[in-house]
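For this view, one protein chain was removed and the others were kept in their places.
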Amino acid sequence: MPKGKTTFAYEKCKGCLLCVAVCPQKILYQDMTTLNRAGYNIIKVSEPDKCIGCAFCAIMCPDSVITVGVEK
Amino acid sequence: MEVKYAKTKGLTDKPLTYCPGCTHGIVHKLVAEALDELGLLGEAVGIASVGCSVFSYEFFNCDMQQAPHGRACAEATGIKRVRPDLTVFTYQGDGDLASIGIAETIHAANRGENITVIFINNAIYGMTGGQMAPTTLIGQRTTTSQGGRTLAQHGNPIKISEIFAQIEGVAYLERVATFNPKQVLNAKKAIKKAFTYQKEKRGFTMIEVLSTCPVNWGMTPIDALEWVKTSMTPIYPLGLFKDKGDFHE
Partner (left out) sequence: MGRILMKGNEAIAVAAIRGGIDAFFGYPITPQNEIPEYLSKHLLANGKAFVQAESEVAAINMVYGAAGAGARVMTSSSSPGIALKQEGISYLCGAQLPAVIVSVMRGGPGLGGIQPSQADYYQATRGGGNGDYNLIVFGPETIQETVDIMKEAFAIADQYRNPVLVLVDGLIGQMMESIDLDRPVKERNLPPKDYATTGTRNHPGRHIINSLYLDPLELENHNKKLQQKYALVKAQETRYETVDLEDADYVIVAYGTMARIVRSAMETLKKLGIKVGMIRPITIWPYPEAAFDLIKADCKGILCTEMSAGQMLDDVLIANNGRHKVAFYGRMGGMVPDPEEIVAAIKNFSDWVVK
């Protein structure tokens, strides 16, 4: 399995959860204790090591919040 | 670490004005990525229409014109006829294209105007607060069809791709969706193909994208994706409607 890394531009996140819904590894969750300046609960990665770098989350993100890297 | 996915430079840094989870944002990315990847950003002129996407002139990182409601294809015609070297596209919703602007759109298609139309079909008027669209489904509740759209009162939802597929001037026409990553990637492929056809002067190209309006549908963004899949695609089947290989000139 390739190893991936997601980076979130949190201030642009609107907490819509589309990324959470499509993550095949089920490692994204909405942090109900952290708001960004726009007032949205942001998305975090529960187990970063499990990320496979598929970029489904980034592909579905309407606000271009997520950058995905993969280890070669 | 190699970057696999990052925000495209085909979009500006301006935060999108769409509601959370609205798939307008996804389609914006696809159009911007397609223009960037094809090297067309520097020669592109987009037409922002009236509706939720009216501010798209602030989002697409290329020259833009904002058109009166429904007139995007007329604007695009004007630009393309005096500057055929430019890549011209419109970005229109279902109210703009399928209702008030159907004449401008159908005649641009019939003339085989060498432009690309991105048609967002979310079966509702979003900007004005959830009124019935020409594409609203039978039974669908909106603020102007509160008991659900009925056949007797408003007729059937209009099927734009089915109608336009019969027009000779249309070079390429596909209906796509954005309800999962596979569909999004497929939509991007279609949009890229449309711009490529325009570059090759093949004629009118249109991509109809089934899109969501979670707020006005009264659903979560995730449920809205599911509604596109289960309720919209039976009425608006996905797929290729027209692919005319021969050249326009």
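Per-chain numbering from 1; labels A and B assigned in written order.
As a working rule, contacts are C-beta pairs under 8 Å (C-beta built on N, C-alpha and C of every residue); 3 or more make two chains touch, one makes a residue touch a chain.
Please read all numbers here as calculations on a predicted model, not as lab measurements.
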item	value
Displayed partners of the chain not shown (whole complex)	B
Among B:Glu37, B:Asp63 or B:Glu200, residue touching the chain not depicted	B:Asp63
Of B:Leu16, B:Val31, B:Ala74 or B:Ile222, the residue in touch with the unshown chain	B:Ala74
Among B:Cys19, B:Leu41 or B:Val170, residue touching the chain not depicted	B:Leu41
Chain B residues touching the omitted chain (full complex)	12, 41-45, 47-48, 54, 57-58, 61-68, 71, 74-83, 86, 103-104, 107, 111
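Criterion: only the chains that are shown with their structure count from here on.
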item	value
Chain A-touching residues of chain B, taken from the complex the two chains share	1-8, 11, 15-16, 18-26, 28-29, 180-181, 184-185, 214, 220-222, 225
Interfacial residue positions of chain A with respect to chain B in the complex	4-5, 9, 12, 14-18, 21-22, 40, 53-56, 58-64, 66-72
